[in-house]
Structures are given as structure tokens and as C-alpha cells.
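Let me begin by handing over the structure; questions about it come next.
Of the protein chains in this complex, all but one are displayed in their positions.
This part shows chain A:
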Amino acid sequence: MNLSPDEIIFWQCGFFKLNATIVFTWGLMLVMAVGSLLITRNISIGLARSRWQNLLEIVATLTEKQIEEVGLGHPRKYLPFLGTLFLFVAMAALFTVFPGYEPPTGSLSTTAALALCVFVAVPLFGIIERGFGNYLKSYVQPTFIMLPFNIISELSRTLALAVRLFGNMMSGAMIIGILLTITPFIFPVVMKALGLLTGMVQAYIFFILSTVYIAAATRVNTSKSEVDPIEP
């Protein structure tokens, strides 16, 4: 039994290796890209449109609305990054219904990579929005003493993002694996449904936390403590 899909290696050449995480990520990417391409190929701007287009429109508008509700002024600017984050995590959890599939988010490497992206994106958006000086100044708010704590906060929340998603996704897979050995019938199906729900919730949490971090970094003239979210 593997704890992470990283351990399933299909091909390796020195430092380079092709493990299940990468392969399933590619698969997801392919499905998402081709699916989007097929749906948006015959896109309609009229009132009559296909169901798939409707679905994508609902997803896009809901995501945009969520970003706006969190407090980001121009949601369109952040939608590709934050929306893709949500969609990737959600799709990774959703595809667990297929037998033999291992969610890439069940690998700490993937979640760490996503957290790393957020970790880089937060200051990047902050600097774009507020300017380099203003963004750096936010680390010494309200006093200079807070600087180390702010830096620790940045690091720890990135780590928390990675570990939280990994733990939840991995535990789901682990529970299924363990249950299959104890009660091979019916009960794993229930746990699988529960796992789907958990995966969706985790996707939402990951997305909303990233949004909140970016919102906090881009907010002008606002004390950091005021917008610091309460982490679940």
C-alpha cells in the first residue's frame, strides 16, 4: 500500500522520474483542456446555449462572485489563477470515482507545489497592486516587532495549505484502502461518497484561503490583522 502516488514510478532516469502523480496530473490537464476546448469551440452568446456551456458559465460566474465577495476589487484579474486552483483540486477529487485512479492531490509534492504557487502569487499580486515598497511595509505593520511574526505567518500558512489538502486527500484514500480490507462491500462506497464531498470541501477551502491571502496582500491601507482569516 502506497501512502502517496509519488511512490508509483512508471519510468525513471536519474533525477527525472515519471510517477503516478505527474501522469494523473497530465491526464487531468488533458481532460480539462480538451473538455474546455470542445465546450467553448461552439460557444454561443445568445440566450440559447448548450448544457456544458451553462455548466462552465455557472462555475466561472460563481468563482468570480466568490472572489469578489472575499474583497478583491477586480476578480477577472485573479480568476484564471484562483479558478484553476479550485478546478484542479475539485477535478482531482472528483475523478476518484474512477477505479485505479489516484488523486494527484493525495501527494504532498502536488499540494506543496500548489501551496508554493500561492506562496509566490500572494506577494506577486500584492506588489502589482500596491507597489513593492507598500507591500513590504505591510510586514512591519502595525510595528516593526511584528516583522518576524508576519514572516512566520506567511511560511506557516503555506505549509498549512499544503499539509491540510494532502492530509485530507491522502486520508480519504487511506481510509478506503483500510476499509476495503475490513469490510469490502457497501461501506467503502459510502466512504467514497464522503470522500467526494470532502474533496469538494477541500477544493473550496484551498481556493477561498488562497483568495483571502491574496486579498489581504492587495488591500490598500488596511491593517493586516483586520483581514487575517481564521483558519479552519
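Throughout what follows, a residue touches a chain if its C-beta (ideal position, glycine included) is under 8 Å from a C-beta of that chain, and two chains touch if they have at least 3 such contacts; residues count from 1.
Simple rule for what comes next: contacts and distances are computed from a predicted model.
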Exercise. Name the absent chain by its UniProt protein name; which of "ABC transporter", "FAD-dependent oxidoreductase", "ATP synthase subunit b" or "Ferredoxin" is it?
Worked result: "ATP synthase subunit b"
Exercise. Of A:Gly83, A:Pro103, A:Pro123 or A:Gly199, which sits in contact with the chain we cannot see?
Worked result: A:Gly83
Seminar exercise, completed: Across A:Gln66, A:Ser107, A:Asn168 or A:Ser210, the one contacting the chain not displayed is A:Ser107
Seminar exercise, completed: Where chain A meets the chain that is not shown, the residues are 3-4, 6, 15-17, 19, 21-22, 25-26, 28-29, 32-33, 36-37, 40, 43-47, 49, 53, 56-57, 60-61, 64, 76, 79-81, 83-85, 87-88, 104, 107-110, 112-114, 116-117, 166
